[in-house]
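Missing here: one protein chain of the complex. Every other protein chain is in place.
Chain nomenclature is as follows: A and B, assigned in order of appearance, with residue numbering initiated at 1 for each chain independently.
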Amino acid sequence: MSAIDQPVRKKDAMALVTGKPVYTQDIAPKDCLVVKLLGSPHAHALIKEIDIGPALQVPGIECILTYKDVPDSRFTLAGQTYPEPSPYDRLILDQRLRYVGDAVAIVAGENEKAVEEALDLIKVQYEVLQPVLDFRRALDHEVIIHPEENWKSLAPVGADNRRNLCASEEVEYGDVDQVISECEWIIEQTYHTKANQQVMMETFRTFTHLDTFGRLVCVSSTQVPFHVRRILANAIGIPKSQIRVIKPRIGGGFGAKQTAVSEIYPAIVTWKTGKPAMIIYTRRESFTSSSPRHEMEIRVRLGADKEGIIRGIDVYTLSNTGAYGEHGPTTVGLSGHKSIPLYGKVEAFRFGYDVVYTNVMSAGAYRGYGATQGCFAVESAVNELAAKMQMDPVRIREINMVRQGQVMPAYYGEKLNSCALDRCMAKAKAMIGWDDKYPCKDMGNGKIRSVGVAMTMQGSGISGVDTASVSIKVNDDGFYSMSIGATDMGTGCDTSLAQIAAECLDCSVENIIVSGVDTDASPYDTGSYASSTAYVTGNAVVKTCAALRQRIKAEGSAQLGCPVEDIEIDGEKVYRVDTDESISLKDLANGAMCGNSNALSATESFSSPVSPPPFVVGMAEVEIDKETGKVDLIDYVAVVDCGTVINTNLARVQTEGGIAQGIGMALYEDIKYTEKGQMVSNSLMQYKIPSRLDVGTIRVAFESSYEPTGPFGAKSIGEVVINTPSPAIANAVYNGVHVNIRELPITAEKVYMGMHKEK
Amino acid sequence: MIINIWLNGRQLTREIEADLLLIDFLRNNGCYSVKRGCETSNCGLCSVLLEDKPVLSCSTLAARADGKHVYTLEGLQPQAEEFGSFMADQGAEQCGFCSPGLVISVLAMEKELNNPSDEEIKEYLSGSLCRCSGYMSQLRAIKLYLDRKGAQEYERN
Partner (left out) sequence: MVSIERFVRVKSLAEAYELNQERMNTVLGGFMWLKMGNRKIENAIDLSGLSLDTIEETGEEFSIGCMCSLRTLELHEGLHHAFQGVIREAVHHIVGVQFRNGATVGGSVYGRFGFSDVLTCLLALDCYVELYKGGIVPLHEFATMKSDNDILVRIHIKKDGRKASYQSQRITRTDFPIIAAAAAKKDNTLFISIGARPGKASLLIKDDCLLDENSADDEIAALAEWARDQYKYGSDIRAGQEYRRHLAFVYVKRALQEILRGVTA
């Protein structure tokens, strides 16, 4: 039986559901120092004086560090391939504080109570500075957030710290102004998405200790162990060879843990004191001092001819990276490059952006990574275009959507080798009953039911950058152990990659054991982000298996005394095609452990020149209370083209989970600040993620294309699934009550106010 | 102060501070299945059974469990495996961090509700948040599990 396209149980499933101690905090040594941070009460300030004397007197306090105690060389916490596009704008602790919650001091002690007490006793005198809180006014503001001389940008991303500019670019293809001016139908609108929080259930956490050789061991809930090794080396100023990073099971990441939010603090404590140290972020800290989605304001200009063919798209994105630049220069790109190419008949486009610093929490990576924001804007604009033309929004997509075989100028000129977007649309339409339900139905009880649509694409890894290596070796009795550097964060890649290996090696998935990531032992991988794991690491698995098969054959040819060309493997045994003489894999493996100088193992790396896009069509059915504007989500249908589905269960659950997060973004999740820049939505009490009563019914189907460059035809699925709910639900609201919501979330209040303004 | 707790069926006598939370007491005593996900009683990750009722161990003083029976998944392994295998078959545990709290609540629900509808299941479990799964797979697993239990019950009678 094939191991691909199967609902294989996750290898760690039973351990997780029975509550085994497998997460970072569960496996930490008992004697770890408790590490906590003192956060800035001001959005922008300089530390004039800081007195830690009384705090140090608290019994049990081991060390207190301030900006005077840390290296003065800047780095970024972004988990990206070197040289990172994100600017080097951070210190472990800085004299200048750039948002409410920015770290002022690190306190480590024997127990939580002592540390809390010491935190209270640290006396700080601040010189309070004017903050920049409105990202629309940040560029060239008189207040400069990063005036420091040693700020640096390693990559040509158009950054200029003197202008509060973290990145800037404009690309144009064809003459977009000319093309749009010729169009019958033009839409120009601005959309605003907020800094959503990932809210993985396990907050940020790390423990560190020194090993037998005096090296720093960092055990962390991270998506990017190899990047963490470099970031720690940069931050503390020690050689990378002195650092080992281990990833245990992770309680969710969604991109949050693609930034090294928590690692530097216990690491410097351990490095200074020699003692084990652990930091566990509270939920509040996870809300106020972490790495949420970039807030973006996106202006879209669309032009279509009288038939509704979209000829020109002009997108400008203003992105708010907050106090620091993690992922600032890169997320923004996706807001255009993953939204414009969906429209295959576009003759000209322009995509420009500025990414600005402000005095709010630094942003980071969140599932969708800019594509989500762009999708809301461009898909909403297309829906507005359809409405203006009195055209069915499904129809306008059917006649404009990109098709398999097309070259996509707005997607770096890549050719689309696999695309079932048309089938996804048809299937979604049938599943939700679009033709019966569009645009809406008055239920006669003060409620209206209506439907809405959106489509989206993402990538599969970062082309030419993401790199995955995989090692597989044959062990006693012929079982395989596979080492990967990609991090399973609940996504199940340890299992789905084992499925790929099992398919290549003709064995059962159980016959392949997978070890978690340890930078000392695992082969290099850029990490689990950018939807790279199934595609990039999956391809590395395929390549490694091919190499390993060659080695096994070579060993077989030696044992069976024939040329290697005459050798075949069927998963159980190695045999001669000419004589049927064979040797079992078990005997071969056991034989290889005695007097053998031919290692039965292989390691290969893979990097892709292309990043084939997966697609999703999302359709929402909502019920709107005409009197209050309250929107209840009834049904959400998502049809996915992720290429070949490797694990049917995991792909489905990825989709359902991504849709639910997208629903949270669309309807409930909002970040609010006071006028002084303090975050109000700093708990699960105030920042409302959906409960199981808030997601309606989510229904998922797959319409697979076959990606010729992917492992068994697979592309990616991790991120693309979060994008459609915001524009699809906004469209449903419009189709029900003719209100366009252009700023998320879509609250009852906005809908009600809209109904009474536009009427 | 000194408290006596029946933890997973075993009596424990411990000296504790008056403001020790039950969650910390439990983790200090080896019950690592109990997770913390918030400080505001919203997530349900820390759910345990106190006198057979599901409660939030993060919002319960350990002192209040004095003289009482507390169960965590460490003491409910066969039940966790039985229901958990339905979760595993759906892939309904993703990161798994919310799973122990959910399993506790499902075991409590099973005792409290008779043949619950989808809406009743969702209501009963609404205090158990999950950020990974989108909840649908959990619902599938729960329904299949309850159906199986129902069928077993029927066969026995």
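Criterion: contacts are C-beta pairs under 8 Å (C-beta built on N, C-alpha and C of every residue); 3 or more make two chains touch, one makes a residue touch a chain.
On a predicted model such as this, the values are computed, not experimentally measured, just so you know.
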Would you indicate which residue among B:Asn8, B:Asn29, B:Asn42 or B:Thr72 is in contact with the undisplayed chain? B:Asn42
Residue among A:Ala430, A:Ala521, A:Ala599 or A:Met753 touching the omitted chain: A:Met753
Which of A:Glu116, A:Asp305 or A:Glu743 sits in contact with the chain that's absent? A:Glu116
Just the residue numbers, please: which parts of chain B touch the chain that's not shown? 1, 17-19, 39-42, 44, 47, 50, 53-56, 58-61, 63-64, 66, 105, 108-109, 123-128
For chain A, enumerate the residues touching the unshown chain of the complex. 116, 445-446, 627-628, 630, 668, 670, 672, 680-681, 686, 688, 690-691, 693-694, 747-749, 752-753
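Here is the rule we go by: only the chains that are shown with their structure count from here on.
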Measure off the straight-line distance from the CA centroid of chain A to the CA centroid of chain B, and report it in whole Å. 30
Touch list for chain A against partner chain B, complex: 7, 9-10, 12-21, 23, 26, 198-203, 249-254, 282-284, 489-492, 647, 649-650, 652-661, 683-685, 689, 691-693, 695, 697-698
Help me check something: in the complex, which residues belonging to chain B touch chain A? 32-35, 37-43, 45, 72-74, 77, 80-81, 83-85, 87-100, 103, 122-123, 125-139
